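Excluded from the complex is one protein chain; the other protein chains are retained at their positions.
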Amino acid sequence: MNALELTDVEFAYRRNTALRGVSLQVKAGEIVAITGASGCGKSTLLHCAAGILSPDSGSVRLDGQDLATLSPESRAELRRTKIGVVLQFGQLVPDLPLIDNVALPLLLAGHQRSEAHVHAREWLTQVGIEDEADAVPSELSGGQTQRAAIARALITGPTVVLADEPTGSLDSRAGKELLDVLIKTAKYRGAALVMVTHDNLVAASANREIRLRDGVIQHEVAL
Amino acid sequence: MATAELVLGLLSAGPAHGYDVKRGHDSWFPDGRPLAFGQVYTTLGRLERDGLVEVVEKTSGGGPDRTVYALTDKGRQHLADWLVDPVPPAWGSADEVLRKLVAAVRTGGDAAAFLARQRASHLRRIRELQETPAGQDPTSPMVRDYIVAHLDADLRWLDGALDRIALDSTALDRTAEQENS
């Protein structure tokens, strides 16, 4: 069974069509890079896969479950338990300290704060920002924010990790380190990892490259 | 050197004199070094020996520039095989990629597919390099970085080429549509 399966997904914003029939399958343990020129629909695709946007037509299946058939509540639960998302732009809750931000999925699932903090601290250490645990997002650099977002995406042990430019605001060395954390975790857990990236060095770590152009798949090659 | 295959590509449009081949080559690579006459004739001679091209016309006067060459079926096959193969990503391989790309576009080959395979090949090479640690000596890491950076640059150029080709093909579709309507 595919961990993630998109079939003929179409999506239009109010003024422009961003996806015109995209299909892709990702197996557990697979790493897929989505590339393409700016504005070709990469983020939109990722948002559809994460259940953040609902496609106008076509289906998104996660572990065989069609997202469209789920209630918003079960979709939210799915996002909390099975999907880890790292978005291109800020997604941390602005007034919460980093440690609470990272612990958030666990808190929302009903865990004790103290218990959630223990896990959150481990993940902050993994991504190398344990010293910033009590800072709020506005006190962090772009790269630190991105690390925190990755820690939060991984904390629940998702089966599908979706990352939009996960190393976009980091220099190449720091980007490489963080990418290693992401890939190692995904491999260790057997999770599917889908990364949107402009960076060829990031795309090179994938098993497959899917290149979008104007909302359709231009090509798909195994690496 | 892929001059031989380029000559095959130049002949794929139809039989031509050696002089036309040279002119064709120079117009394919306007910013590149012009092809020397001597090289054209030695290449054509070698290709004829291998059965990839044949002489279809020899005008009187007998000078080499009076001979018209054409592709054989074997030559056509050889050219197609060459165009399908991505260039092994190695130091200095970019010229070869460029040659193939130009030949593919000019001869109506599937340039987009070629570029996709070439991207994959480059990306795979980067991953291989990233996965094996560089040697401990002072220069190996530098050489490694040099190669990765150049592969990255090639990839960016390939990206641009892909976009350009996609753009041209949509433009062509559009003119075709206009002509139809």
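Chains here go by letter, A and B, matching the order in which they are written, and residues are numbered from 1 within each.
Note that in this section a contact is a pair of C-beta atoms (placed from the backbone, for glycine too) under 8 Å apart; a residue touches a chain by one contact, two chains touch by 3 or more.
Rule of thumb we're sticking to: contacts and distances are computed from a predicted model.
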item	value
Chain not displayed: protein name in its UniProt record ("Transketolase", "Tryptophan synthase beta chain", "FtsX-like permease family protein" or "Sarcosine oxidase subunit alpha")	"FtsX-like permease family protein"
Visible chains in contact with the missing one	A
Among A:Lys42, A:Arg79 or A:Arg211, the residue in touch with the chain that has been omitted	A:Arg79
Which of A:Ala12, A:Ala28, A:Leu107 or A:Ala135 contacts the chain that the document leaves out	A:Leu107
Footprint left on subunit A by the chain that the document does not show	47, 52-53, 72-73, 76-77, 79-81, 85, 87, 90-96, 100-101, 104-105, 107-113, 137-138, 152, 156
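The working rule: only the chains that are shown with their structure count from here on.
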item	value
Complex contact set, residues of subunit B against subunit A	112-113, 116-117, 119-120, 122-124, 126-127, 130, 148, 151-152, 155-156, 159, 162-163, 166
Subunit B partner contacts - residues on subunit A that touch it in the complex	35, 37, 200-201, 203-206, 209, 211, 213, 218-219, 221-223
